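Following this message is one structure expressed as structure tokens.
Heads up, one of the protein chains got dropped from this complex, but the rest are sitting where they should.
Should a chain be cited, it is by its letter among A and B, assigned in written order, with residues numbered from 1 in that chain.
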Amino acid sequence: MTDVRYTKDHEYIRINGDIGEIGISDYAQKQLGDVVFVELPQIGASFGKGDQAAVVESVKAASEVYAPVSGEVVEVNSGLEATPASVNEDPLGKGWFLKIKLADSGELGALMDEAAYRDFLKTLD
Amino acid sequence: MLNNQGRPTGAGESAPAYNRKTFTGNRALQTREALIFEIGRPEVSGIDIDEPEAFTPRLGALARKTPLDLPGLSEPETMRHYVRLSQKNYAIDAGLYPLGSCTMKHNPRLNEKLARLPGFADVHPLQPTSTVQGALELIEVLSGWLMELTGAHAVAMSPKAGAHGELCGMMAIKAALAARGEGSTRKVVLVPDSAHGTNPATAALIGFEVRAIPAREDGTVSAQAVREACGPDVAAIMLTNPNTCGLFEPEVVEIAAAIHEAGGYFYCDGANFNAIVGKVRPVDLGVDAMHINLHKTFSTPHGGGGPGAGPVVLSEALAPFAPAPFLRRMGADLEILTLVEETGDGAAFGRLTAFHGQMGMFVRALSYMMSHGSDGLRQASEDAVLNANYVRVGLGDVMSAPFGDRPCMHEALFDDNWLKGTGVTTLDFAKAMIDEGYHPMTMYFPLVVSGAMLIEPTESESRASVDLFIMTLRDLTFSVRRGELERFSGAPYYAPRRRLDETRAARQPILRWTPPAPIIEDEAAE
Partner (left out) sequence: MRYLPLTPEDRTSMLRRIGAPDIDALFADVPADKLLQELPDLPRRKSELEVERTLSRMAARNVAAGSVPFFVGAGAYRHHVPASVDHLIQRSEFLTSYTPYQPEIAQGTLQMLFEFQTQVANLTGMEVANSSMYDGSTGCAEAVLMAHRITRRKKAVLSGGLHPHYAEVVRTLSRMAGDDVMTMAPDVLAGEDMLACIDKTVSCVVVQTPDVFGNLRDLNALAAKCHENGALLIAVFTEAVSLGLIEPPGAMGADIVVGEGQSIGNALNFGGPYVGLFATRQKYVRQMPGRLAGQTLDANFERGFVLTLSTREQHIRREKATSNICTNSGLCALAFSIHMTLLGESGLRTLARVNHANAVKLADMLARVPGVEVLNETFFNEFTIRVKGDAGQLVERLAAQGILAGVPVSRLLPRAGFDDLLLIASTETNTDEDRAALVAALSSQLAH
């Protein structure tokens, strides 16, 4: 099992060595409703922690996706252009947004693990 | 002799329930209509025009080689196509159209007739001014009415719609700040979070930063909050009054004072001016610039989404900062001034559009205003407010109002609190109204209210009409409470179309017609 961490803005990052795969949580996709478009960054772009990394659009809303940690974009999920529905159907799998090369793995410590995120969600209802 | 010829005249024995599909897919007056690209032919034309005699073209090497792919229809086919399309639209002429903040009031046909007089419609914007004195006179007279009704010192007539007017007003503010030498230090525009989306979009478009002001529990903006948000970096506040919740801002005078004290200007979004015409003048309240949606307040028709017209009235402080062209009276004649240095104070900030604005809308608006007169305009505002409050009271006990039972202006706001736990959403409720023959109210706006329903009946509705509307909505609310979910969840059932799949439209956008792909055998067989 790889290590998945969450933010309070419902982004997740799956850690694999010094690469992090970023997307939005199952809770987030349910809140957004049908995702119709994901605006992805360019490969090579650098983000600081909390910078806008992508935009996810439903029919009626556009939401920013923030970088959970800082790093440089090494890959984006170009498949989302044709099938944005993957974000709804498989947010933590086929619905990933982008991969970054972590700048500082120390930043991960501030994020929630699966259990902590589940507890966090309980406080929202 | 017994004559048994002729048709039966009863309604039929016992009419059976019947829901069979028709051969055409039509249902009597509800007809399907193909696209012009499916019924038109490139060689057909509905216009007779003779080919010119032989001549030598002067097109160089640029004659069109690319296909046009534009189908034509004869005139009878054209009439039928567009008449059938029109029959799929709801319209204010056909029924109550309670779209809050959009102001769907009666569109008098006199206005249409006058706008089509050749002396207005068949006049070119660049004709010598000596040949358009009547057109310029009309603009001058209309400007005079707008200034009198708002207390303004000047009015910029060229903005083409409300949002364009906002742009004009905010540019005037930017120009005024620049003239004070504060163009680069005052960058922040205060926008209440109840504001229409155009306000922050406009401010951002010309480089302002938006600072949100939270609305109070009661849906209004507090002067204290504005005072706290003010600083030396503030350029302006953009405030809608009456606001998007349908309330007159009670502290508007204090808000104006606060922003002026801080060295900023007061932009008022005049989308809801129709509630207060002849009752109060915005510039008297401290407003520096306000656009007027002629298509809302002064009833130029909405036309399925435009054209609008958005003249901007300006206070004494902002009057010198307006876009070209300027209209000026020189003795008996009116002149159009386009050069910045000719505009007197030398402050015209540029040009917003190629010509002088929406002349066709000016004629309609002036016709509307003259028909009403000062007394009729005030009466129209009072009736709009009266009808809205009558709706508010008529529905207050069965729906939930976010701000209690305080009086509203021209529109009554409800939220979806009363729908919680019923399984019916604001959207479902709105769609069920369609089956009852009504256009739904504005929904999910303003954003500060959960599941908002904003109802604006306007002054054009008779008491009987408003009564029936109230009774219909009450019946719907009872239906919700009885748990008759199917009346809502699948609605509309009787419209030309059932609910449309907006997700599909956005995921794989089809934005134009393209010729169908050749049919593959297997699929054709199913």
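One rule holds for everything that comes next: a contact is a pair of C-beta atoms (placed from the backbone, for glycine too) under 8 Å apart; a residue touches a chain by one contact, two chains touch by 3 or more.
Since the model is a prediction, treat every value here as computed from it, not as a measurement.
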**Fill in**
Where chain A meets the chain that is not shown, the residues are 36-37, 39, 57-62
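Keep this in mind: only the chains that are shown with their structure count from here on.
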**Prompt:** Mind pulling up the chain B residues that touch chain A in the complex?
**Reply:** 444, 502-503, 506-507
**Fill in**
Residue set of chain A touching chain B in the complex reads 34, 36-37, 57, 59-60, 84-85
